[in-house]
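Missing here: one protein chain of the complex. Every other protein chain is in place.
Take a look at subunit A:
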């Protein structure tokens, strides 16, 4: 039940009087309200700022610190208030959550501080309202990236004695600044790539004349020299490739990677050329192969981050590029056709066919205007001008998208680099300032807090292990029981959706986490009526998006631990609900979502836990009221099953 709806339980129970005349068997007894306490105001003193609220407000979420008996640990006998030595600003949000059922994330708050506070109060961040969830997730991701960067750089700085030779080599290849040798290797390969590319270029330059023959390109004049250079470069590249192949942690993955393919394509032509004889037939093919040597220039992308970003941008803008291509093709075909037919009349027209007009269209649309094909008719000129005007538009449209993508990724990388650079300087300053034991303690504590923060994000919060049934729980059970009695049916334990959870109950094992969450979400989706309510915190449609968002795989390390632990904590909570039937609270999802899943669970849990069963004897429905048997003596407990008049099937119900 959602928080506020618990207040409507008395109404629902009162309305159950409507079933009474219809029911054919007596109703179970209502649970007694043993500790009928008047609602009282409690004072929460958070670092001096006093908040006051009703006790029942806090008890809406009994799985949190404030809603459970855990807050008694913070009770100050002298001042008769609960004192928390925490941030009052964040506490405001926490308390509002109890009041309204919606948890908001204030933008000015630091994400780690906020997470810490939530962890302290035992509230899962996943229930943050839709209004603030996007922001929260973005900040969380940024923070995670930062942590990952920190981790990486820390790992790099640490000496890892247990690295094998192969792993050292791979690290050297991937991060040239780890050791001097790696740096030397990096520069040497860079140099040879440059040499290779330049030789390819210079090879074709006409190099002055040898007396007695026409002008030759340098490649043919000094063929031996160029051949030696080429051989040297290819040697270096081959050695490099083989070393990388040896050092790669996953050779199969390495072979499939783009850089490796470029490497292979760069050096293959040479070997093929060696193998192939200088035959007339295949020399044409051989020449073509030499073209592939230009791919060596792509090897520079290992050396240049900007190139990598460009490549990554193009990959990520694939859809925009695709759209650009598609619209251009459309426009080209249209205009080429038009121009062809417009120019058909004129004599000696260069527009001999539609494909021939393609060239004109492309040149015009990109505003190149070579002038080798020019329309001569008036109609042709008109359409030609339209073509050039539209070309500007069509090309200009997708470009800003690509540019903005590139800019975003580039700046992200810049920030990461800046952070790394700053961190080095910062650490250096700290080391310099550190003199004496107190500073050393600070430094180690800082590192400890970092790991602690990581841990906090990952651990499930403390569950309240209270076993007593809350009053609202028992009242709600009683209500559902009355309904069962009225209709003569009982809630089924072996629902295929619920069976996962009931087996969880029975075995006290954790089933596969994904399946569990899937089932919970499915069943709750199923049952959630799609009506609008101003009072409930979540819209059904938004709930689905929220869940799908959550179930998207996260690639960041600290985050990825969170869904798993969230699920685990949800399962833990559910099992505890089964044992102790605490009032279910918003564990992983919006108020109504998980509670719906658990609501259906609770009646089953009662039936599944209890072992004795009574079989009701079927009586023919034609019995008159006079044949009704005496009602049983009032016994405490959920129900007593008597031979009921209207039950016309054998009913096995558990006590």
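Methods note: a contact is a pair of C-beta atoms (placed from the backbone, for glycine too) under 8 Å apart; a residue touches a chain by one contact, two chains touch by 3 or more; residues count from 1.
Here, contacts and distances are computed from a predicted model.
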item	value
Chain excluded from display, named as in UniProt, from "DNA-directed RNA polymerase III subunit RPC9", "Kv channel-interacting protein 4", "N-acetyltransferase domain-containing protein" or "Regulator of MON1-CCZ1"	"Kv channel-interacting protein 4"
Residue, one of A:225, A:239 or A:489, that touches the chain absent here	A:489
Contact footprint on subunit A, counting only the chain that is left out	1-2, 4-27, 29-30, 32-33, 38-39, 54, 476, 479-480, 482-484, 486-495, 498, 524, 527, 529, 531-536, 592, 595-597, 599-600, 621, 624-625, 631, 645-646, 648-652
